[in-house]
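Report on one structure; see the data block that follows.
Note that one protein chain is taken out, while the other chains of the complex remain in position.
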Amino acid sequence: MPTTTTPPALVAPRKAKRGGRRDGVLPYAMVAPLVVFIGALAIYPTVLTVIEAFFHSDPLTPPNHFVGFGNFSAVFANSQVRHSIESTGWYALFGVVLTVGLGIGIALLLQRPFRGRGVLLAIVILPWALPGVVEGVIWSWIYSPTFGVLNSALKSLRLIGQYQLFIGSHQIETILLISLVQVWQITPLATLLVLAAMQSIPDELYESARVDGAAWYQHITRVTLPLVRPAVAIAMAEALVMSINIFDQVYVLNAAASTGSSLMSQTYFITFQDLNFGQGYALSLFATVATILLSLLILKVVYRKVEY
Amino acid sequence: MRRRLGRLGRVGALTIVVVWSLFPVYWALKTSLSTNVASQSTPVQWVPSHVKFTAYQALFGAGPESQDAAGGIARSLINSTVEAAGATVLTLVVAVLGAYAFARLRFRFKGLLFYGVIATLMLPVYATLIPLYRIMADLGLVDTYTGIILVYASGFIPLAMWIMYNVFMALPSSIEEAAVIDGATTMQSFRKIALPMSRPGIAATAIVTFLFGWSQFIFPLVLSSSDATQPLTVLLAAIDSRNVPYTIINAASIIAVAIPAVIVFLLNRWIVTGITAGGVK
Partner (left out) sequence: MIEKRQKLISKTAAFGVASALVLTGLTGAASAATTSANKAALQNVTINVAIAYPAPPKAMLAAFTKSTGIKVNYSYIQWDDLQTKIAAAAEAHTYFADVADVDWSKVGEYYQTKWFMPLNKYFNVASLPAQYPQIASFIRDGELIGMPSDVSLLVTDVNTKDFAKAGITKMPTTFSQYQADLTALQTKGIVAHPLDIPFAAAEGLSTYWYETTAAFGGQVLSSSYKPEFSSPSSAGYKAMTWMVAAYKDGLVPKGNLSLEDYQGFSNDQAQNLTASVFSDYSGDVGTVYDVPSSSKVVGQVEYIPTPGVSGPAPNLANPDGIGIPSTAKNVNAAVEFIKWYDEAANQAAFAGAQGVSNSISGFPLPANTAGLAQLVSSGKVPGAAELANLAEHHSRAIFPAGAPPWYPAFSNAVYTNLHSAAAGQESVASAISAITSQVSSLGG
């Protein structure tokens, strides 16, 4: 994500200048594999997507032909797609709020060093390291309406009378629970980002707050939070991108139902089940643009450069 | 007194965090070690009454409940490892070389190329899924390790490059400058100074990339059409929708998380470096 200032290295750094010697061909050789890779396997395919989004491409009704915005209008006229866009909005909301909220909370708990913090960090990181699909499967068993432990625990605590069907009957409930699995997965990222930023806060600031008679929670609201704002902005942007992109958990927990379908799972089904590749490209393009715009928006609104 | 409460509160909160992080994995482990009947009891058993390894035996083709998922899982384990490791190696080579050039060397178009690569970080997965499939198909690389590794690497390289760029930038250049004065070439100062000094950063990048590779799902779902290259994630999703007993599905899940879990617990220091270095943009 571009920062608000140009990284200093790209502005003719004094230090790296080697007494007038030019670096010749070597830099190009070193960068070549990188550029070829990204050019061929990231940029070129994206360009293809952009172009193909404007063509009708469906093996059931050949031939392919230019249709301008036809794919887009068809896709947005599709009520299932509109529903999945709305659902994805909820996924994003839950994803960002819960991930960043929990991330900040856990980072606060881990801020001061203590015995065993290393182990605790490892435990906190664990969900992030696991494949989303596997997490979906594990949680589907927890949510199971017939043998799930969530039902069992709630019933033992007398919070529910009989086993509930958590996933599949109500849209928001379904989305919240599936989002929770992703939150479980990406919170560690937010935690670490915020935690790293917290480490840079000089102790003097907390000292002077204490001297000024600030209560413990004011240490957090007046000192910590403002100073970790850039990290929070980045965590929010990352959480946003990942929750808009949510696929693995939805695929496992929601399959082809429309209740909790996300934009990406809808794109998948339109492409590989309905075989309407043109519309699939159009949706992909829409999602890409939306993701970029929204994350830039978050960065613009939340990010503040912090200097000590 | 307040401090006591504060401490108690913190310990309590940390306990909740630990339970939140570990409980689902514990639950999958517990289910995989139970019998079919026990796993379906209401209310649930919090600890298995009889620990049985039949689910694991079934997965590997032995024991009374032998499933045809067997053979599938051994092969998928190998596939996941080869694909993640191969992608890691390729990514590291390409990213480290490029990052060093961006961090230390001067050349025309440096800014353009740098931002061009970084910009691809913004691309969500599906911007490239179908065209990449088509490209791999044209090259005859569908359902091959090569194809999958190339695709993975193309996704991981931008982030790896960004992390290594920051790592190289953080190295004090005084040592390299001294070496240059002594007549070292760029390649020599790269190999003998920058690389060894940035080992932690390289390790972090390698671990993070490997974990990403291990977790991939939608790309292999489309690109790997048979057992030859199918990773654990795809296999797991497939057997989840068949009528395979839940003990076995959870056993397969545990196998799929075993390696990442081990990596996390042994190497967590480097993971932290990797994630935070990559996050600061």
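The letters A and B name the chains in turn, as written, and every chain counts its residues from 1.
Here is the rule we use: contacts are C-beta pairs under 8 Å (C-beta built on N, C-alpha and C of every residue); 3 or more make two chains touch, one makes a residue touch a chain.
Computed from a predicted structure; not experimentally measured.
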Touching residue (missing chain; options A:Ser73, A:Thr221 or A:Ser258): A:Ser258
Residue of A:Leu34, A:Ile167 or A:Leu227 in touch with the missing chain, whole complex considered: A:Ile167
Options B:Leu14, B:Leu29 or B:Leu221, residue touching the unrepresented chain: B:Leu221
Chain B residues touching the omitted chain (full complex): 36, 64-65, 68, 72, 133-134, 136-138, 140, 142-143, 221-222, 225-228, 234, 237-239, 241-243, 245
For chain A, residues in touch with the removed chain: 59-60, 79-80, 144-146, 163, 165, 167-171, 255-259, 269, 272-275, 277
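By definition in this document, only the chains that are shown with their structure count from here on.
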Distance from chain B to chain A - Cα centre to Cα centre, in angstrom: 16
Sites on chain A touched by chain B in the complex: 1-3, 7, 9-10, 12, 15-19, 22-23, 26-28, 30-31, 33-35, 37-38, 40-46, 48-49, 52, 105-106, 109, 118, 120-135, 137-142, 146-149, 152-153, 155-156, 163, 184, 188-189, 192-193, 195-196, 216, 231, 234-235, 238, 241, 244-245, 247-248, 251-252, 255, 264, 267-268, 271-272, 277, 280-281, 283-285, 287-288, 291-292, 295
Residue ranges of chain B in contact with chain A within the complex: 6, 10, 13-14, 17-18, 20-22, 24-25, 27-28, 31, 39-44, 93-95, 97-98, 100-107, 110-111, 113-118, 120-132, 134-135, 150-151, 153-155, 157-158, 161, 165, 169, 173, 177, 180, 186-187, 211, 214-218, 222, 232-234, 236-237, 240-241, 246, 249-250, 253, 256-257, 260-261, 263-265, 268-269, 271-272, 275-276, 279-281
